[in-house]
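What follows is an incomplete set of chains from the complex, kept in their original frame.
Chain lettering (A, B and C) follows the sequence in which the chains are written, and residue indices restart at 1 in each chain.
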Amino acid sequence: MPFVRIDWFPGRTLEQKRELVATLTPQIARIADCKPETIQFIFTDVTREDWGRNGKLFCDFYEYENDPK
Amino acid sequence: MPFVRIDWFPGRTLEQKRELVATLTPQIARIADCKPETIQFIFTDVTREDWGRNGKLFCDFYEYENDPK
Amino acid sequence: MPFVRIDWFPGRTLEQKRELVATLTPQIARIADCKPETIQFIFTDVTREDWGRNGKLFCDFYEYENDPK
């Protein structure tokens, strides 16, 4: 019954989400030894204005170029 | 102190949310033996593009008619 | 596809959880207009040492008798 929640920065396409669910589900089923139909995913976008680390919001944190997604 | 979070597909009306909170609160209070004023609800919409099961996103999964809400 | 999460103080019995799931599922299905088999519940115990309000932990907050559950 794995229920997978992924919080991330906005910007991933429908195709990326499709590929993630299609790719990760069989891996989780194999490794966690469960049936693919019991595995669910929820993706949640969190903007850089709403996510912070080390005392700063990511919208400020990444004023320079190496902006991890 | 039950804190209830409900994730679901978008589309429920304000009236449906009102009825749910009004209907479920006394039931939870009775069964869980607690005071209604300590029971909170948060509803979160998750689109079918952001929710998947069995290796597919629900926006793809339910291209046919039996589309559970 | 309602996914229901309930955080509450520890102490509810298996019977209470059975009754809650059996009672709330048809209500949610009726009001939210969805199929019962798509409704899931997760219960999570949170002790009064790990839950606080108004600047105090509930284990301190309720040193007197009117201890809501």
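Everything that follows uses one rule, which is that a contact is a pair of C-beta atoms (placed from the backbone, for glycine too) under 8 Å apart; a residue touches a chain by one contact, two chains touch by 3 or more.
Predicted model only: the values in this text are computed from it and were never measured.
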Where 3 copies are displayed, count of copies in the complete assembly: 6
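One rule holds for everything that comes next: only the chains that are shown with their structure count from here on.
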Euclidean distance of C-alpha centroids - chain B vs chain C, Å: 14
For chain A paired with chain B, centre-to-centre distance based on mean C-alpha positions, whole Å: 22
Whole-Å gap separating chain A and chain C, where each centre is the average of the chain's CA atoms: 27
Numbers and ranges of chain B residues touching at least 2 other chains: 7, 46, 51
Residue numbers on chain C that touch chain B, as the complex places them: 1-9, 12, 16, 19-20, 23-24, 27-28, 31-35, 38, 46, 51, 58, 68-69
Sites on chain B touched by chain A in the complex: 7, 46, 49-57, 59-60
Chain B contact footprint on chain A (complex, rising order): 14, 17-18, 21-22, 25-26, 36-37, 39-44
